[in-house]
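Right, I'll just put the structure down here and ask away after.
With one protein chain held back, the other chains of the complex are shown just where they sit.
Moving on to subunit A:
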Amino acid sequence: MSENLLEVKNLKTYFFTDGGVVKSVDDVSFNVKPGKTLGVVGESGCGKSITSLSIMQLVETPPGKIVDGEIIYNGENLLGKDKDEMRKIRGGEIAMIFQEPMTSLNPVFTVGQQIMEALMIHTDMDKTKAKERAIEMLKLVRIPLAEKRFNEYPHQLSGGMRQRVMIAMALSCNPKLLICDEPTTALDVTIQAQILDLINELKEKLGTSIMMITHDLGVIAEVADDVMVMYAGKIVEYGTADQIFETPMHPYTHGLMNCIPKLNDDNETRLHVIPGMVPSPDRMPKGCAFCPRCSEAKKICEEKMPELIEIDGQKVRCFKYTSEWEEAK
């Protein structure tokens, strides 16, 4: 047994398309500690969702494929498991909630049926027990009139309620790890806060580890213990939440921080943006992927990809912190 619940080592998930190989997740390593929250930040298309789907082995194959790496959960490599063993881990050990609560629940089954299904797969509960437990879970995620909601269909619930149902379903079998893929992105701001509070509270209560995937640093600030910043399939910065927020090192992390509007800015200040877009996979620059958008880029950045280096426990992938930087023009 190691001290980490989940250790991902050198994970590479590539997509083999007609247009060539897309390295969606390229040599990513990180750990999730028991009872802690790891935040994964990045813009759309940076590989954070594919990372989480790789852990669950739900990447669509073909075209996607985990080509290399290890996913060590509780000391066992998940990539060595067969289909049936993996199926028991999904939902039972590692559960997942998704970005779109509106479409993530099956419209033709009741909320209750869907929660009970998970319970009956992973526990030996009979129908009556599973129903009791499902209603208990609905109450736990603070759904009012849980007994009535149990018999309702997803379309009868609001987005926030549906995300609560998703959380209830995911946590019903007491998983040790909960992967949240942008759980609040599709919700109203007020509901977002409620859902985050709920996730935090349940984490404390049930001792579940959480991997929180988001593009919103505000969400990270609220929940994360550790933070991993991803860009174009690679980790660009990785450290504790305190380190990332107090001493962000990578220019991309700086950029993300600056993008959060501040109330005390005067009205004249325009909203800050990072210029440009994430490079498309077929036009990945030779050097650092962020280089075309980086205000500090030097020639060396265009030429080769910097390594992920560790400085005082904080990891960063940028030439700024290497000896080569001073010599470079």
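In this text, contacts are C-beta pairs under 8 Å (C-beta built on N, C-alpha and C of every residue); 3 or more make two chains touch, one makes a residue touch a chain; residues count from 1.
As a convention for this text, contacts and distances are computed from a predicted model.
Its record in UniProt calls the unshown chain "Peptide/nickel transport system permease protein", which is the match among "Hydrogenase expression/formation protein HypE", "Peptide/nickel transport system permease protein", "Sulfite oxidase-like oxidoreductase" or "Heme exporter protein C". Contact with the chain not shown here comes from a single listed residue; of A:32, A:96 or A:274, that residue is A:96. For the chain left out of this panel, the touching residue among A:27, A:43, A:117 or A:225 is A:117. Of the options A:16, A:153 or A:245, the residue whose C-beta touches the omitted chain is A:153. Of the candidate positions A:13, A:37, A:104 or A:214, contact with the unshown chain belongs to A:104. Even with one chain removed from view, subunit A keeps its contact list with that chain: residues 56, 58, 83, 87-92, 95-96, 98, 100, 103-109, 117-118, 121-122, 153, 155, 166, 169-170.
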